[in-house]
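Take this structure, written in structure tokens, and hold onto it; I'll ask about it next.
Presenting subunit A:
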Amino acid sequence: MDILTLFIVIPVITMIGIVFCKDHKQVKWAAAIGMGIQLLMAAYLIIHFLMERNAGNTAEMLFVKDVVWFPSLNIHYLVGVDGISVAMIGLTSIVIFAGVFASWEVEELTKEFFISLILLSSGVFGFFISLDLFTLFLFYELAVIPMYLLIGIWGSGPREYSAMKLTLMLMGGSALIMVGLLGLYFHSNPSGGQLTWSILDISKVHIPVDVQKFFFPFLFVGFGVLGALFPFHTWSPDGHASAPTAVSMLHAGVLMKLGGYGCFRVAVFLLPEAAHELGWIFIILTTISVIYGAFGAVWQKDLKYINAYSSVSHCGMVLFAILMFNKTAMDGAILQMISHGIMTALFFALIGMIYGRTHTRYINEMGGLMKVMPFLGVAYVIGGLASLGLPGFSGFVAEMTIFVGAFQNVDTFHRVATIIGVSSIVVTAVYILRVIGILLLGKIKNEHYEHLTDAKWHERLSTGVLIFGITAIGLAPLWLSEMISGGLGPIIQRLLLAGPVH
Partner candidate 1 sequence: MTNNQIMFFIFSAVIVIFSILTVTSRRILRAATFLLFVLVSTAGLYFMLRFNFLAAIQLTLYAGGIVVLIIFSILLTSHVGAKLEQPGLAKVIFSALTALVGAAVAIAAILQYKFPETVIPKERTNIEDIGQALISTGKYGYALPFEVISILLLAAMIGSIIIAKKRKD
Partner candidate 2 sequence: MFEGVPLTWFLILATIMFFVGIYGFLVRKNLITILMSLELILNSVNINFVAFNKLLYPEHLEGMFFTVFIIAVAAAEASVAIAIIINIYRRLVNIDVENMKEMKY
Partner candidate 3 sequence: MFTYTVWIVLIPFFLFILIGFFGHKFKPLVSGVVGTSGLFASMALSYYTAYQYFFVVGKTGDVFGKIIGYNTVWLKLTEKLHIDLGVLLDPISVMMLIVITTVSFMVHLYSIGYMQGEKGYMRFFSMLSLFSFSMLGLVVATNIFQMYIFWELVGVSSYLLIGFYYTRDTAVAASKKAFIVTRFADLGFLIGILLLSFNTGTFDFLTLTDPNGVAITQGSGIMFLGLSTMTWSMIFIFMGGAGKSAMFPLHIWLPDAMEGPTPVSALIHAATMVVAGVYLVARMFPIFHFSAPVALDVVMCVGAFSSIFAAVIACTQYDIKRVLAYSTMSQIGLMMFALGVSGYGAEEGLGFMASMFHLFTHAFFKALLFLAAGAIIHAVHSNYMNDMGGLRKHLPITHITFLIACLSIAGIPPLAGFFSKDEILAAGHEKSMMLFILGLIISALTAFYMFRLYFSIFWGKQQQYHHTPHEAPKVMTIPLILLALGAVFAGFIPFSSFVTSDGKPFASHIDFAVAIPAVLVGVLGALTAMMFYMKETNIPETISRSLGGFYRAAFRKFYIDEIYLFITKKILFNYVSRPVAWFDRHIVDGSMNGISYVTNEVSTRIKGMQSGQLQQYAWIFVSGAIGLALAFIYLWTL
């Protein structure tokens, strides 16, 4: 079996294994082992990929596997990866691995929890390896729907409301995507002949511009909903606030990236002219996202809300960068996805661990936690610093790449938007430090908290993996950046058709 298919098969096997587990402990270990293997596989894939590239294999996609599925509709099971997807797979496996350990203490319906979680992850993996729009969409929806149960059953607060809202809004997005995809399919061969769902094939045809302009908003907004595009982001704060730890991690960490990746791989790549002509609307929206999310986070009192708004801001940056139409900015967009993915997963993991101890997420009710739980405190500070774009962590690499890239556009509009976007780094610092100040530092507000314990081994493992991820990228970004920009080549080629690219 080819290596990419294994990324779907392993979760499935894990799920089946979990079904046959007898008690909680076995379930947890089964999940951990399964996802551990997945992580190793991802590492192997990255190495293998880099070796192939170094060996001079310049094919657009590597490890391609093509099986005809529905011959008449020309639907294929077509998988393959370039540097971008490899990076996203790496991200996913890290986050899901950490997520399993972060949810070590799920007691209620453990089996169901882990099955749903892994089902979600298999959807994500499938999404990232798909080169066929149909399977891509299939996996996309597959990744979205377990969220309902995960939030609804294991969530907290107004979980039912949030779960419903999240699911409906995301499915609303996918409704738009579906229209867009159908449009793409039926225009995938303007000269007549076999229509195709294959991204690679569609990228080689020229779709008439007015058709592109009709479908681009569907696709971009559709994926944008998941990428928390203003004003379709409101599922995010509620959803994250109610979701259990691992789900928030996975959702903010990986699932939201599906949106960015989709915007990038489908909307912009396949409809370049439209993206070029209509881009300004979405640049305005994403610029608003960036600033607005940051300001929104400043006022919040619930840890998860803060992080959710911060995600809006950071993910807004991803979409913003994608629309900048140049290699550097797009490189930055992908880096930002990975960086934000790990970072926000770390945050949510920590928030979950803190919540598990203090039973509140309101920062005003906590304080001085650094003293009682130094490990978690330090990890939180690291996460915070990474989030505000401190050098040495991945966030800096990503943001700087985006800013420098975005600023390479000659026209004033793009550059003004960039400067507005850049200014978010200050607001980010404000809310991050505010949280750290109130939550971790200062005096302990509640004497019950004096007796709380610091992180357990599985929590240390979970956070450790994620911190390793952000620092590894932050300290040595070049290989990743090169890997990604290798994948960007064809996309830039295609964008060149649409207009000037710098």
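Methods note: a residue touches a chain if its C-beta (ideal position, glycine included) is under 8 Å from a C-beta of that chain, and two chains touch if they have at least 3 such contacts; residues count from 1.
Regarding selection, all candidates are chains of the complex that A comes from, given by their letters.
Note that the structure is predicted; figures quoted are calculated from it, not measured.
Asks: Any idea which of 1, 2 or 3 touches subunit A in this complex?
Replies: Spelled out: of the options 1, 2 or 3, subunit A touches 3.
Asks: Quick one: in the complex, what on subunit A touches candidate 3?
Replies: Listed in rising order, the residues are 165, 168-169, 230-235, 237-238, 292, 295-296, 298-300, 309, 327-328, 331, 368, 370-371, 385, 388-392, 396-397, 400-401, 403-405, 407-408, 415, 418-419, 422-423, 425-426, 429-430, 433-434, 437, 440-443, 477-478, 481-482, 485.
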